[in-house]
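After the structure tokens below, expect a handful of questions from me.
Left out: one protein chain. Kept in place: all the others.
Let's turn to subunit A:
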């Protein structure tokens, strides 16, 4: 146990932005005491993908990176193929990847080193916590190099191997993401596919899959046949456990996710935030139109989720289908500011109002929540959305922004300002490495509830400056 001084416990002060109690000396916050961040790893983690080409390594890398960043773990992916494209400006053919191509091997090794260098910089100097090293890494020798690199730098290593022999899946991958790759800009489909198949062949002979015996001391997950089976070895810590859980819940079955807000509510038209009011006549009109829209979409087996607030449930009721209420989908809790108009907040709590504009993502309402809290609260929803297929989520402005930020890979800075207007449905469809968004307005008028960040966010600003961007209301 370290020195304790029970007779001199430190004074606490509440940080005005996040409302977190922190020890302070002379009124100033002391060295930061940790709040429960999602992953409390003491050392950074290096995730290393393993697998033949077209096995979904980059798909997994990007998706995992997106998820980790969203839950607050600074993560970045390092795709060695990109380094190679930087280096070798023009890709000629699969010959580059032949195991006997000395020149090619040399370049590929250099690219891997360059990428690892950047990994080191990211994890040691740029505040990164997880780096995803996306390459084939199919030989034990290459993996050994990486392990040594990690040891030297005090990083934990976790391997993610993707094994798949289903020719249909591989073909589909090639069509989805390889044909459009910069490598194949000047080829037609047939040529590209043929070349790529030969490229895969170049790796096959030297492929050493993660072995039950030889690699028994490594930490890894082996994903087989796109998630039909998993082999998990030596999960060391919380973040690896979360990663495994996430990877076991995602799938690639085509489906669509529909996000929308409840219909316009009584408090909306009055310019008041929060509360638990019912729909206005226009809100009810939207609910009706939503029902028609859903029917027209002819979606198989659609799940409908709402929050536990009256306005979302009323909206769902109009659909005449079963729906599931989630408390965690409730709107952000505005604490003491619940049911106030922005003008009133400015009047009663001008400091709070300014702080919110300074850092809208981290700002926590007094006795309420922040966007940061929301994200943590919504994580089980995201996990279940990943498991599900077609889902319609009827929620609220701040909640919808959080969910959208996850699907569209938006930063914490952008998240609180994403546009999620009333009476508009966002249809999200996974495509290639990302997500296609269609915005569908159902043509029912509604009040605007989107407040842009004003120019002046200083606590000393005038009332008018603070209220400049407040949308019109009754």
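Here, a residue touches a chain if its C-beta (ideal position, glycine included) is under 8 Å from a C-beta of that chain, and two chains touch if they have at least 3 such contacts; residues count from 1.
Quick note on the criterion: contacts and distances are computed from a predicted model.
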Task = Identify the UniProt protein name of the omitted chain, choosing among "Mitotic arrest deficient 1 like 1", "6-phosphofructo-2-kinase/fructose-2,6-biphosphatase 3", "Tubulin delta chain" or "1-aminocyclopropane-1-carboxylate synthase".
result = "6-phosphofructo-2-kinase/fructose-2,6-biphosphatase 3"
Inquiry  = Using the document's definition of touch, tell me which of A:232, A:412, A:435 or A:468 contacts the absent chain.
reply    = A:232
Note = Out of A:313, A:412 or A:457, the sole contact with the unshown chain comes from A:313
Key: Touch with the omitted chain, as defined above, among A:258, A:326 or A:371   = A:326
Task = Based on the whole complex, identify which of A:118, A:359, A:384 or A:414 touches the chain you can't see.
result = A:384
Key: Of A:143, A:156 or A:303, the one touching the omitted chain in the full complex   = A:303
Interface with the undisplayed chain - residues on subunit A = 1-7, 9-10, 12, 14, 19-21, 23, 33-36, 40, 228-235, 238, 241, 244-245, 248-249, 276, 284, 287, 303-304, 308-310, 313-314, 317-318, 320, 322-328, 338, 367, 373, 376, 384, 387
